[in-house]
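Right, one structure below, let's go through it.
The complex is shown incomplete by one protein chain, all other protein chains being positioned as in the whole.
Up next, chain A:
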Amino acid sequence: MSSFVIEAAGLSRSFGSTRALAGVDLSVRTGESLAIMGASGSGKTTLLHCLAGITRPDAGTVGFVSGAGRVEVTGLGERERSRLRREAFGFVFQQGLLIPELTAVENVALALMLNGMPRARAEEHGRGWLAALGLAGMEDRRIGQLSGGQAQRVAIARAQVTGASVVFADEPTGALDSATSADVMRALLDSTTGQGRTLILVTHDAEVAGRCSRIVDMRDGRIVGERVSA
C-alpha cells in the first residue's frame, strides 16, 4: 500500500460568521487522484487552500510528506509556505490565470526561474512540457492567442514543470466545453498520476470527478461521503 503525501486532521476555518470548514480529516495517498465535490459554499475550495498552504486554518493540522520527511504545513510561516508552494506543489486554476503579457513558454519557464533556474534552461524544460501536452509550435504565442483548452494545458505545464509532487486544481475544466474538458482532464491525469504524482482537484462536475480514483463529498464545511471510482 502506498504512503500518504498529505495528512490533514481537524481542519476548521471561518470567515467572519461563516464557517467554511468544520473539523475536516483527510489523508491523500501518493499517486492517487482525489476529487473534492460539493455545492457552492460547501467549503471545498477552502479545504484545497488549507491543504496547499495558501490559507492557514483556524484549527487543525496539515502535514506534507516527501522524500525529505514530513513538514507540518500549518506550522510554517508565510515565507516558508510560499516556498513550499513554489517548490513542491503545482496549481491549476479555473481560468488558468496565466500572465497575459508573457508567451506560453515564458509562463511555464517562470515557475522554474522563480526557483533559480537560468532562463535558457527553464525555457528548454518548458518547451518540452508544452510539446508533451500537444502544444508544440505554440510556445511563442501570447495567452490571448490560445484557446481556453490550450491555455489550460499551458497552466498544467506550469504546474508540472517544477516536478511538483502534488498538483492542486481548482475547477480546472470549469470554463471549458465538454469535449475540451475531457481532453484537459486526460492531459492533467496523464501528467500527474500517470507519472506517479498526486492530483487533488475541486470540481462540481460529476463527470470530471468520476475520472479521479477517489471522490469526497462536502456539505457545510464537512466531508459527508467518500467513494472510490470504478
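FYI, a contact is a pair of C-beta atoms (placed from the backbone, for glycine too) under 8 Å apart; a residue touches a chain by one contact, two chains touch by 3 or more; residues count from 1.
The rule is simple: contacts and distances are computed from a predicted model.
Comparing "ECF RNA polymerase sigma factor SigW", "NADH-quinone oxidoreductase subunit H", "non-specific serine/threonine protein kinase" or "ABC3 transporter permease C-terminal domain-containing protein" against the UniProt entry of the hidden chain yields the protein name "ABC3 transporter permease C-terminal domain-containing protein".
In the complete complex, the hidden chain is touched by one of A:V28, A:V62, A:A111 or A:L135, namely A:A111. Summary of contacts with the chain left out: across A:A9, A:A22 or A:L102, the touching residue is A:L102. From the set A:R19, A:R142, A:R214 or A:R227, the residue in touch with the chain omitted from the display is A:R142, counting the whole complex. On the side of chain A, the interface with the absent chain consists of residues 49, 52, 54, 79, 82-87, 89, 91, 93, 95, 97, 99-102, 106, 110-111, 113-114, 118-119, 142-145, 158, using the contact rule stated above.
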